[in-house]
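A single protein chain has been omitted from the complex, and every remaining protein chain is retained in its original position.
Let's turn to chain A:
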Amino acid sequence: MLTNISNVLRACAQRNGAAVAVSARTYADFTNQTTFEIKKCDVFKLDEAPATQVVMTREEGLQYYRTMQIMRRMELKADQLYKQKIIRGFCHLYDGQEACAVGIEASINRTDHLITAYRAHGYTYTRGGTVKEIMAELTGRRGGIAKGKGGSMHMYCKNFYGGNGIVGAQVPLGAGVALACKFQGNNELCVCLYGDGAANQGQIFETYNMAALWKLPVIFICENNRYGMGTSVERAAASTDYFKRGEFIPGLRVDGMDILCVREATRFAADHCRSGKGPILMELQTYRYHGHSMSDPGVSYRTREEIQEVRSKSDPISLLKDRMLSNNMASVEELKDIDVEVRKQIEDAAQFATTDPEPPLEELCNHIFHNNPPLEVRGTNPWAKLKSLS
């Protein structure tokens, strides 16, 4: 039975073009699934809490590992390209926070909706963007997911509404997406993310009010990485219990470095929304290794020791790796093979992103309006009459 499964998996892997290392041990030697004890969430205005005994299968573990590793390497490559001045402007990196994006996606459907702020490369990937098109967008090429016209902060794909540059503005937008879900009666929900810095924005409280009033199926998620740019949470918020800031909205505080905690909490939250109870708020306690953006070294407002401590004790990828290895769910070689494949995938994507041509100048004025007859756009001088197509 297990041999059959292993054959199927191998065949699938080969179909995907990934080189499958024939390890000395067959897949039949590994534990198929393990029950893990995870941290209990702090709850607010909730009688129940997410489960603390959770099951992870080997397949799930490998998928989470690969996805997080892809995200990690993609962000590190972006760091490299930025320092080479191949990426310019804003670049807000997500390394350290991988468990959040991957854990959330594990408990929602592709048909659900998600919106976040500008630290969005990871979510663009989990929502269906390819590494190639994400990186090519960062380098501003025509193969970018937004054809090079959006850049780091403005990436979109089906059921993913960006990538938003104005801090906090994405929160009412997310509630609006949820309103559409409720209106259309399609049992879908919207995951609406914001940071600890954005959590003090007034429009978020306006949104809490309306979401609760109208019982919108929205999961508000505060990714608390302890710093809003250079301002620590203690210096920005009178109350740093972000999961309680929804006041009349039930809340959960979750270990955002443990992918199983995030997955379980999201499952709990999604059930809450889909049962018609209205919005729910999750605070994910997480950490970013990089500074706020590439122009911030990230060490003027926090110590290198702090960063190092998180890296050594709480790295989401290491945590998962340790779990899998110590429970015989994977081998060191297997995970190394995944690392090699991921590295190659990122290299190929970076190669594409650096060699793909920039968008053609004819594209300059396109995409102003949708479903519109062509219109004329004024250029930099009165004789420059440019063309805009939908």
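We adopt the following convention: contacts are C-beta pairs under 8 Å (C-beta built on N, C-alpha and C of every residue); 3 or more make two chains touch, one makes a residue touch a chain; residues count from 1.
Methods note: contacts and distances are computed from a predicted model.
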| item | value |
| --- | --- |
| Protein name, per the UniProt record, of whichever chain is missing from view ("Pyruvate dehydrogenase E1 component subunit beta", "Cell cycle checkpoint control protein RAD9A", "AP-3 complex subunit delta" or "maleylacetoacetate isomerase") | "Pyruvate dehydrogenase E1 component subunit beta" |
| Option touching the unshown chain, where A:I38, A:M68 or A:C157 are the choices | A:C157 |
| Sole contact to the chain not displayed, among A:L213, A:V299 or A:V332 | A:L213 |
| Sole residue of A:V299, A:V332 or A:L375 that reaches the chain not shown, by the stated touch rule | A:L375 |
| Among A:T35, A:Q184, A:S326 or A:T380, the residue in touch with the chain that has been omitted | A:Q184 |
| Contact with the hidden chain (one of A:I108, A:L138, A:A175 or A:V233) | A:A175 |
| Residues in chain A touching the chain absent from view | 113, 115, 146-150, 154, 156-157, 161-162, 164-166, 169, 171-181, 183-184, 190, 202-203, 206-207, 209-210, 213-214, 363, 366-372, 375, 377, 382, 390 |
